[in-house]
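Structure record follows, encoded as structure tokens.
For this depiction, one protein chain was excluded, whereas all remaining protein chains were kept in their positions.
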Amino acid sequence: MSDRRTDTNTIGLTRTDYRGKRSTLCPGCGHNTISAQIITACYEMNIDPHEIVKFSGIGCSSKSPTYFLGQSFGFNGLHGRMPSMALGAAFANTGMKVLGISGDGDTASIGLGQFKHLIRRNLPMVYIVENNGVYGLTKGQFSATAEKGLALKRQGENPFLPIDIAKEALIGNASFVARSFAGDPKQLRELLKAAFSHRGTSVLDVISPCVSFNNREDTLHSYQWGRQHQAPLHDIAYVPTRRAIILEEFNEGEIKEVTLHDGSLVVLKKLEHDYDPTDKWQALRMLEEAEKNRWLLTGLIYIDPNQHTLYDYLDLTDEPLNRMSADRLRPSPETLQQINQSML
Amino acid sequence: MSDRRTDTNTIGLTRTDYRGKRSTLCPGCGHNTISAQIITACYEMNIDPHEIVKFSGIGCSSKSPTYFLGQSFGFNGLHGRMPSMALGAAFANTGMKVLGISGDGDTASIGLGQFKHLIRRNLPMVYIVENNGVYGLTKGQFSATAEKGLALKRQGENPFLPIDIAKEALIGNASFVARSFAGDPKQLRELLKAAFSHRGTSVLDVISPCVSFNNREDTLHSYQWGRQHQAPLHDIAYVPTRRAIILEEFNEGEIKEVTLHDGSLVVLKKLEHDYDPTDKWQALRMLEEAEKNRWLLTGLIYIDPNQHTLYDYLDLTDEPLNRMSADRLRPSPETLQQINQSML
Amino acid sequence: MEQDIESAHKNGPLQGTIVNDFCMTICTVNGSGSATANTTLLRSLFHMGIPVSGKNIFPSNIKGLPTWFSIRVSKDGYLARVAHDDIIVQMNPMTFEEDLKYNVSGGVVFYADHINMTVDLDDVIVYPMPVKDLIKEADVPRNLQDYMQNMVYVGIVSQMLGIDLEVVHKSLLTQFEQKTSIADSNFAVVKLAAEWARDNLIKKDVYHVETMPPLDGYIMADGNMAGALGAIYGGFQFCGWYPITPATSLAESLNNFAPKLRKDPDTGKNNFAIVQAEDELASIGMTVGAGWAGLRSMTSTSGPGVSLMTEYMGLAYFAEIPLVLWNVQRVGPSTGLPTRTGQGDLLLDFYLGHGDTRHIVIIPSSVNECFEFGWKAFDISEQFQTPVIVLSDLDLGMNLWMTKEFQYPDKPIDRGKVLWEDDLENFKSEWGRYRDVDGDGIPYRTVMGNSHEKAAYFARGTGHDEFGNYSEDPDIWRQNLDRIKLKFENAREQLPKPVIHTQEGAKIGLIGIGSTEPATLEAQDKLLAKGIATDYMRIRALPTSKEVLEFIKSHERNYVIELNQDGQLRQILTTDYCEEISPLISLAYIDGLPMTANYIIQAVSEKEEI
Partner (left out) sequence: MEQDIESAHKNGPLQGTIVNDFCMTICTVNGSGSATANTTLLRSLFHMGIPVSGKNIFPSNIKGLPTWFSIRVSKDGYLARVAHDDIIVQMNPMTFEEDLKYNVSGGVVFYADHINMTVDLDDVIVYPMPVKDLIKEADVPRNLQDYMQNMVYVGIVSQMLGIDLEVVHKSLLTQFEQKTSIADSNFAVVKLAAEWARDNLIKKDVYHVETMPPLDGYIMADGNMAGALGAIYGGFQFCGWYPITPATSLAESLNNFAPKLRKDPDTGKNNFAIVQAEDELASIGMTVGAGWAGLRSMTSTSGPGVSLMTEYMGLAYFAEIPLVLWNVQRVGPSTGLPTRTGQGDLLLDFYLGHGDTRHIVIIPSSVNECFEFGWKAFDISEQFQTPVIVLSDLDLGMNLWMTKEFQYPDKPIDRGKVLWEDDLENFKSEWGRYRDVDGDGIPYRTVMGNSHEKAAYFARGTGHDEFGNYSEDPDIWRQNLDRIKLKFENAREQLPKPVIHTQEGAKIGLIGIGSTEPATLEAQDKLLAKGIATDYMRIRALPTSKEVLEFIKSHERNYVIELNQDGQLRQILTTDYCEEISPLISLAYIDGLPMTANYIIQAVSEKEEI
């Protein structure tokens, strides 16, 4: 294979152009794998880093945007309230790709309300939950996604049923719901590409083990458990344009295609059983089943490529609002005269 | 029929003893009907008002606890954050019945996070959402349960899909989920009784029309629409003890019973199709179907009488903590000596 | 009934007449549609050239509880609330007796004659109004009958006070946005009632209105609408909000006016976005995000919402995000009195956020100034790259005031130090988001979408160096905080300066903010009449400018007038100027109602032992 350092993509950037600062997370932290796949996905999709904007809440996961896409603008906001900040900023330039990084505590504990309301508005953005079942940065308390019965150092045993990010997203009418695993970089990468191409809120619930506080092989959010219990719904491949499909790769009948808003495709290769990610109902059933059988169900769980987004409702100019010259922001003196008249 | 004013229940109280202050809500407001049924249910269940404690958030709905159970303690808290307050207070006397009144804005907009986390903890309490699809007290803005396409004075048209309280409760593993309609007092009353007997969080999503801001006959939260589209899952009757069942009332086969934690029963009389409220899966499907067909699905949607509650996890004394004498709250001097020793 | 008419007769007509100088309170129940009638009366007086103010005292409730609308007419132009009534229009049986307490002796009571009266009305003049009969006579459609009852008192009161019916008709047209049919159907009832009064009531009281020279250059408007319009002319681009009394009508005015005024002429698309958030934690989050991204961003709320915004406002201060927060104050603590007015959020707003956080606060006192600060707030916040809180209140925001017409902004929009691709390319020195290049503490900022290779940075609420990189270094932390403080101190002289009203040889200073101005101006005149000359300084911004200290020092005693319990403005002034100042005596007062001149006059007179 050729030298990864000097290779460039179609917009002439090297992989290094997509990197960020050196990670200060623990060696082996799942979050680092996710960062790496974000870098690769953006590089391979030839996205200009200036056209991405990053947001995060607070947590180890939320620190990670410092460690990728160093040439992209970003804002590390407040614990559990990144969605509102991302939503406000998005209006400044609706042409940019919005990427949000959160943790399970950040999203499912303090942030559940904003997460659900973001989904309800279907703001076009990629929303990644780096899900490890604990609060990493505060040293290993249970988060709301910790499984019932999980026992942790100094925390005792968790008595509560977990909040399932994917189920919450589905019931909240999310237009894109996927689950993946930091131990399966390839699938994660393809899902990331699909997410970046989707027009709407793309929720990615990524099981991302915390090696310092929750990686015992018998616990749901550990590497080993993930490797042993992962049940992919399909082999997923992202194809930038129909032309790009090399048919040999797939035998007829075995594949299902979903065309995304920007003309790209998600090609799903059938595994054990058929699965149609556009059927919300089936999606819920699969999640239910997976829970019963303690599978780590991964893949593109649900997608509706055509659901309206917040932008559709607000009838906005396509032109970046934050570049609009000052003179165009102030109505004419005549209009004010009329208003004064109307208030006699 | 005998004189309602002087009749007494088995604990010697008249219906009047369960009343509150005169309502200041709009004449015809659905919330008033709900207050009336709370009064009747408690009277008929012979609950001592001193054994009920009321909580509410902010809104017209949240004002209503002033208008019933005037002899019960209560706290009108903050907008969207009644659940946490109720939870903290509940520990003072776990023998008391906790009743929470909220609105759709209070629960589904600002309060969604606390609502979901209350359910997750399964605190024994009756949680009523007086759901009218608008913010009544602030004069008719859309709430998060307003249906897509709803048009209101000065608000334009609502572009967003509604949040479905019952679905949110189910997916959040609620142990008791019911929906009712202020236009069907009898069903509401029976459901209230079941809720008061359930050990766990009982979620009642009650469609309660706002006659001032959202009662156009063609809108989902109006009286007329409700009357025309209500689809009860079953005829429901609450029976305090098995002995009390008069069998003639029901022909074999046609009824389903659920025994509640306190030994009382909910008797469900089959209507069109069979429905088993202990099957969460079927519950979700019914809600899905109802949504498609624009039915107002009412009745006991789901119940798990035996799910663990927050109290089970915390291994609390049964004795009311807030009556515990001061001397029993302070450990002995010896214990402190040992602690000092251990810190050399 | 008769016996009461009697009583009025007994009193016989009072001597003399009082022209254009009285207070009339209309007592109704809310949800009965009296607002239109009351505003019509208010507007009619305004159209006659008579200085007038209207204050709506309403319950936190939608339908069926008592509500009062006080109209003060004052030939001298005093617009403050007065605590007594010369005239009562009584439509509400519930409060009949209570309301009479406020009626001056020799005062007047108009009342719907279906209210059966038990009260003794010896020393007032009573005019019963056959409201129901007149409605029957007018045969109004069923569903409008209750509403039209209000037009009956409009007609009768107009007739008895001498309000020109033509003017009433004109007011109705304005009221109904020139829809003649509705205006006429209302006017029909007004006319009928007026004629009945003409033919059946004998004028016994002394109160009259007479046309005065037209109030050119004045309009009728409320502060929330004015604030919204100000924001629109200030080029607002984003508003994230959540409903709350008394701020709601500000965002709703944006919703109403922005689509008309801010569509892009070429594309016909909106060049703004307004989002109703799920709560204030979200509305401020959205507002911070939009401000960071380079939009003119705002939110509006009241006390409880401000409390919920505390953490995000601290972030905005520290990450240096421009945004405008309108706090239309109601009465706290807590949920308090949601439909009453106060100035109790000053301290919290000034210090909003944990750690060492301070905010620029600007405080309008008139509807016209709400418009002015509406656009200026954006220039200030973008110039200093920090949140600006505009502190209004219910009295200013929700009541209809006569006010100077809105002036078009006298200077172009100033976006502050923003660098785009070319600016960065030609930038004079090394650029860092938080580098103080000009020595004024204000760094240059880039915003998302800027494709210059050096443009991007990662903003954060954690410690950071001049380039926005994470840092825990003690010196870097301190230097950064000192720079932000420098910026804040520099702002003092560039914010709206205090407005000062002097009197010959005054040794006493009166100091206040916002909507207490009308009461204070009136008090100044009347104190002077009692021999107490005063100067009055209305502070318009925090942090304060040098003029404030000069004023304080140049008076033997200063009285600080504010609608709260703790004397919050006084506290802030003392912390700023403790070492240097002459006594600051607090005249803080709070009960949910607007300030009256009388309170100030009495309080000062007592303390001055006069």
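We call the chains A, B and C, going by the order they appear; numbering starts again at 1 in every chain.
In the analysis below, a contact is a pair of C-beta atoms (placed from the backbone, for glycine too) under 8 Å apart; a residue touches a chain by one contact, two chains touch by 3 or more.
Not measured: the values here are computed from a predicted model.
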Displayed chains contacting the withheld chain: A, B, C
Touching the absent chain when the full complex is considered, from C:G336, C:G397, C:P498 or C:G514: C:G336
Which residue of C:T357, C:N450 or C:T516 touches the chain not shown here: C:T357
Hidden partner chain, residues of chain B it touches: 21, 48-50, 53-55, 65-66, 70-78, 81, 83-93, 96, 113-114, 117, 121, 310, 314-324, 326-331, 333, 335-336, 339-340, 342-344
Residues of chain C (touch criterion as defined above) contacting the omitted chain: 59-60, 303-304, 306-308, 310-311, 314-315, 317-319, 331-340, 342, 344-345, 347-348, 351, 353-358, 460-463, 472, 474-475, 477-478, 481-482, 485, 564-566, 568, 571, 574-575, 578-579, 581, 583-584, 590-593
Missing-partner contacts on chain A, residue numbers: 24-27, 58, 60, 78-80, 109-110, 112, 135-139, 141-142, 144, 154, 156, 212
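Operating definition for what follows: only the chains that are shown with their structure count from here on.
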Chain A and chain C: spacing of chain centres that average the CA atoms, whole Å: 44
Chain centre separation (chain B, chain C; CA means) in Å: 40
In chain A, residues with contacts to at least two other chains: 113, 117
Multi-chain contact sites of chain C, meaning residues that touch two or more partners: 278-279
